[in-house]
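Working notes for the structure below.
Removed from the display is one protein chain of the complex; every other protein chain stays in position.
Naming follows writing order (A and B), and every chain is counted from residue 1.
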């Protein structure tokens, strides 16, 4: 079984820091690195600054601007308008891999791991896998 | 030797699902995750929805719009106009890593692995490496 984190997003586009959740999922684990994988198609994961919350807000607005809502999408489902959410998720990517140093994430001073919601609010899962 | 997949693209920009090919390359393999790596500079790989083929078409058009053909590129080769193909490939990324659960890709319900061609038609390779 792959250990997993469950979380709840509150907005359509929302970066949510999950560094602490990933650290807890890795407690007692040995390995060279940790794979953090998002098993969804309208959400992703990235690593960036967690000191100033404005950075996460900037990501949210930038991704909505890099991929426009009004680009004439082919993927249309009743009640859903999430075509750009798929592209935004892929730009952030479905996974990050962080080296481990003595069992702890070897993140830089300003780095945190952020779940990237692009079609919320929803309940979401994140898989955390140690690699040797 | 790293196991590999060979495939043929048919259009300049084309997402091609390779989930089944990756599964076959991993048959009988044990590990914690699989690294899917593209050894080309004008193609990449991503994970996204494989239920509605329109999603792949939306990716193709969106990547051509995010990085324009007419941006005044410096990289020009006789007979080639593939400068934007390099950037599009990097935005999708050269690799994805998927956790394995009892030998099978732990993909989400709607997820498939897509080879991303940005300078086709060409014959291409994808390397599949199990990680412990």
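Basically, a residue touches a chain if its C-beta (ideal position, glycine included) is under 8 Å from a C-beta of that chain, and two chains touch if they have at least 3 such contacts.
None of the values given here were measured: they were computed from a predicted structure.
**Q** Check the options B:15, B:35, B:62 or B:107 and report the residue that touches the missing chain.
**A** The one listed residue touching the chain not shown is B:35.
**Q** Decide which residue listed in A:18, A:43, A:97 or A:127 touches the omitted chain of the complex.
**A** Hidden-chain contact among the options goes to A:97.
**Q** In the complete complex, the non-displayed chain touches which residues of chain B?
**A** Touching the missing chain: residues 1-2, 35, 37-41, 66-67, 71, 73-77, 83-84, 86-87, 89-91, 93-95, 97, 125, 127, 129-132.
**Q** In the complete complex, the non-displayed chain touches which residues of chain A?
**A** 32-33, 46-49, 52, 54-55, 57-59, 61-63, 65-66, 91-93, 96-99, 101, 106-111, 131-132
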